[in-house]
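What follows is a single structure, written as structure tokens, with notes after it.
Chains shown are a subset, placed as in the full complex.
The chains carry the letters A and B, assigned in the order they are written, with residues numbered from 1 in each.
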Amino acid sequence: MEDKIIYGGDYNPDQWLDEPEILEQDLRMMKAAHINEVTLGVFAWASLEPEEGKFTLDWLEEIVNKLYANGIKTIMATPSGARPKWLSDKYPEVLRTWEDGTKAQYGGRHNHCLTSPIYREKVRIIDTKLAERFKDNPAIIAWHISNEFSGECYCPSCQKAFRGFLKKKYGTIEKLNHEWWNAFWSHQYSSFDQIDAPSNIGEKGTNGLMIDWKRYATEECDNFIDNEVNALRDAGATQPVTINMMYDFGGYDYNEQKNHIDIISWDSYPDWGFSESDIKPALEHGLCHDSMRCYKDKPFLLMESCPSGTNWQQTHRLKRNGLLPLAAIHAVGHGADSVQYFQIRAGRGSCEKFHGAIIDHTCREDTRVFKEATKTGELLLKLADVAGSQTDAKVGLIYDRQNEWAIDMSEGPRNCGEGYLEQTQKFYNALKRNAVDVDVISEPHDFSKYKILIAPMLYSVRGDVLERIRDFVKNGGTLIATYLCAMTNENDLCFLHDTPHDLTDVLGVRLDEIDGLTDEQSNKALTVDGAMGLDKSYSCNKICELITLNGAEPFMKYGEDFYAGSPAATVNHFEKGKAYYLATDLEDDFYKKFLEKVLADANVEPLVKKLPSEIDIQSRVRDGRRYIFMENFSREDKKVKLPKGAKMIIGDESEEFPNTSAKVFTVEE
Amino acid sequence: MEDKIIYGGDYNPDQWLDEPEILEQDLRMMKAAHINEVTLGVFAWASLEPEEGKFTLDWLEEIVNKLYANGIKTIMATPSGARPKWLSDKYPEVLRTWEDGTKAQYGGRHNHCLTSPIYREKVRIIDTKLAERFKDNPAIIAWHISNEFSGECYCPSCQKAFRGFLKKKYGTIEKLNHEWWNAFWSHQYSSFDQIDAPSNIGEKGTNGLMIDWKRYATEECDNFIDNEVNALRDAGATQPVTINMMYDFGGYDYNEQKNHIDIISWDSYPDWGFSESDIKPALEHGLCHDSMRCYKDKPFLLMESCPSGTNWQQTHRLKRNGLLPLAAIHAVGHGADSVQYFQIRAGRGSCEKFHGAIIDHTCREDTRVFKEATKTGELLLKLADVAGSQTDAKVGLIYDRQNEWAIDMSEGPRNCGEGYLEQTQKFYNALKRNAVDVDVISEPHDFSKYKILIAPMLYSVRGDVLERIRDFVKNGGTLIATYLCAMTNENDLCFLHDTPHDLTDVLGVRLDEIDGLTDEQSNKALTVDGAMGLDKSYSCNKICELITLNGAEPFMKYGEDFYAGSPAATVNHFEKGKAYYLATDLEDDFYKKFLEKVLADANVEPLVKKLPSEIDIQSRVRDGRRYIFMENFSREDKKVKLPKGAKMIIGDESEEFPNTSAKVFTVEE
């Protein structure tokens, strides 16, 4: 996109138009901090169209041009994330209707009706005005559509759209009745017109209905995005478009939404400083970084992050010295081509006034945060070459949003939480401890480029995913599957007969029963004859499946309860490949040792050997050159030996690895 | 009802009408498991009347007949627990109005308006059709009205009915104003027309109003039941009718509802496997079994239970080997003439798809659960003679729903919970540890057949209960009363002057003050001169009443706080009987030792001597033959000596008592 790492963030001069000396200071300080980009216009609608049909874009153009003249480009936002008061006063239909039928009053943001024709039209008009004004402006490098889309509207117009979605999907009401299993409780519909959205004052037990509602919400939001993108394109704007996504956001399936935009971007707000070590938030957001990168298998933008404490987390925890640049390098290592903040300057009032900013209320240029931001800007200049490089992970880890909906919405097998993300994170953390890159992917993703495919809790399967998994193993891949595997179809309708559906031969096991443990209970998994270099015994939790062998070899067995001695983990050889099945949730240490062995067997080499704990590592490649990024998230200094031939970009080549610092280097391959 | 233990459960072929091979398999497997009954038609309305006035009962009759031909009888349900979509679309009034005035949308179940004339009429019509079709069918052994009745509707029609209920009860508004103490906060009504149901957006402080609303809800549900029963009877059906009640359900007073049906049945879902020992859920559900039996002093049906884990509990905990037959025998021991499951076959979709079933999604006949169910069927065959036998407990334990409403709804004396059920359960557990049968009864129950009457927290008294208690003691009975005794009348209006009202002479004490302890606080009760073989000291909790002696002898005194030395437990001789008063909530051990002495004094013999812990025991009698049931709910083997002359039906006569097994034997008397 740019031939350097984009460095900047959200900037709201619309809050300061009557204070020109503030805007002057902003410019001066941005330059000092090596900032080369701002995101303008988010939530600025009232400044752009203060009355219906009266457009005031001059101030914006003036600022864009002035910034550009000073080397700062703009990502231009459309303002649809919040509405001027006049809009909802005149057209109340644009406000959202909640699940219980309550009509929202004016206030907040991100709460417009998804289908309102008036709202779409008003958005189209302001977007058109923006595009007309800025389509040829060289300062504009991209369009940022609206802001952090979320939620659903339950108004009659949206209900109608939902029915249309279902009719398109199912064709006949009989098909829908079967897939949703509506004979249960006499809930059969005789026509699509009878269907309402799930509601806490109506239907909340029909899993198919609830999952399809989420799918519909995704599609309706896509339509909303399309309307905005079309407005820009129709007016002649050709710059790429993006939306800013969010950490582990379960409202929509981003894997569908990605197709409606050109670049992936997201907002990352780790819980830095909230616990003893920062490796935990680093790994949590590392998983999400990797997921964002894999949506399009391309570098993404880190659209928002916080230069200090946030206003909305449990508490405004400061970032210790060094953490701001460290987090920036961590993002770039995972595939970001930008480091952007919310926000450049802190507003004086309202609910985000205490959100950290590059320029805070003191208006001082000698603050610690500003120095840290400047240092970050300097480091990113050194990483300019990284921009545009790719990641070539050999391990694919499936974390699928639609599967998560099915697991979370189902009553049983464990209503105190099946822990889909937690299980996925356990695999992820163990892979990173083994110093390898990993792709975090959805069910429809291409598996063929991986040596190892990990599918935790692949409960609800859709499309041809099982076929592709079978082919993957058949062709020599190593599969790791776990409990709750291939139990229901995409509408959460249970498969009849043996499960894991269509995989009992690949995995060499079949499921008998699922024992859901309480949070206080556990079992033990005992290793068979020191298999795979594992310890003798691991605690197992949450779910213990009772399985029957169908050709697989057990390498762990349960140690307690009436099923003691029955298999807890197995391995099966299937055609050219190998398939592991973990029937239970094990403790962290198991995953580390287990994957160390599996990675070695599959010839997946670590990026560095003997990586100490609390250090994260990633790599990106281009033209035979591999960029390796290492971040010490510990509060203690560490030692690590770099590979021979490492050429340092950031940090030195000694074994010493000071706490809260990064090393970035290249190796030729 | 039948000359054997009924064995079967809910069966929903309406979900599988397009899969005849499934129905074939069901039949084959039911027979293999010794199943002799199914409950059909629960929630099947949409399959019976897919459009208004279009009735399709042939499929049902065909299945009934086919099952009957294979030795399986039917309990036929009316389908009123859930509605077809067309019904509420056409007649929205049938949907419930919630307490805050919100009108429910279509969805879920058990949520119809209680008084809607249209709904009652539509139910009458489908019930009539069912009765006409099945009244003479020999397969039908009973009618199961609707399903798990619960809740209240707040629509204008129900509000009006409530006013009618009150007018009938009180006659004049002045009487109601006095009983509800409406001068408080100027809440006097001048006419019955002014009264609304209690509501979280209206009145929630008037205790009389809130209790009468619960009474009204019970009566309105009774009317609804009557409407269904009348439809069946008017159409010529003569089989007995039942409703399926629920564990410790506080919504209605089942002791009133019992009069509208022929047989008591209920749904029992203990928390098996959730904690270290299963004796806890066994005793909790034992108390409820005994309560269900005592409503009509007749054997009852166990209408639902789960053959595996449920979908709705905290987690889907499997039943360990042996527990399924053990729970079945436990129910029969307590007076059940049936063991029935929800459900025979698991549905594929919607919210109950993971509820345990005899036939699960694997469709396999070799599952562990199916083997356990088959073993249970075999054992029940041995117990055929037990069907119809009675229980002759010598101890009555009052656990009264209306009293519970009064305690729970009152502000004070302890808003973190008075613990009525917990206190009752403490007495119950101690009685069972002492190996005696116990009747769990309501205030209006006949006390004359008991040697011992226990009345924990008999706070709110109605009818002539105090007179009957007085007569009971006068005639030589042993009474145990506790703190919070006879403080208010049936409308929660405090008695003036000394309490326990009308019992200060019988108990020989009067109440001065009530000290409510926090959950973290406790006092001590010290035994006077080793009285009654008790330990020196017991912890006391929750409530410590300060009482003055009025003739009674104290046998325990408080050990701490400013009332140390004042009486904590007393005994009084009154005419031919004896009355104990416990002024505080003591620890479990106290109840065991205390009751051991009281039972011995009253010549109530244990069923076996020296019963080990974690074993439950019950007996039933007929024609001089006593059937004794013992269940080892521990995970450890135990030893117990059987009485001489025991003839074994299940288990052997050795002292060895393997864990998770039962012994059933007879003794002649």
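Keep this in mind: a residue touches a chain if its C-beta (ideal position, glycine included) is under 8 Å from a C-beta of that chain, and two chains touch if they have at least 3 such contacts.
Because the structure is predicted, anything quoted here is derived from the model rather than measured.
Total copies of the shared sequence across the full complex, per this structure file: 3, with 2 shown.
We take it that only the chains that are shown with their structure count from here on.
Chain A makes touch with chain B in their complex at residues 100-101, 179-190, 194, 196, 198-199, 201-208, 410-416, 491-499, 510-518, 546, 561-562. Across the complex, chain A is touched by residues 12, 14-15, 43-47, 50-51, 79, 82-86, 89, 98, 102-109, 274, 308-318, 320-321, 346-355, 361-363, 367-369 of chain B.
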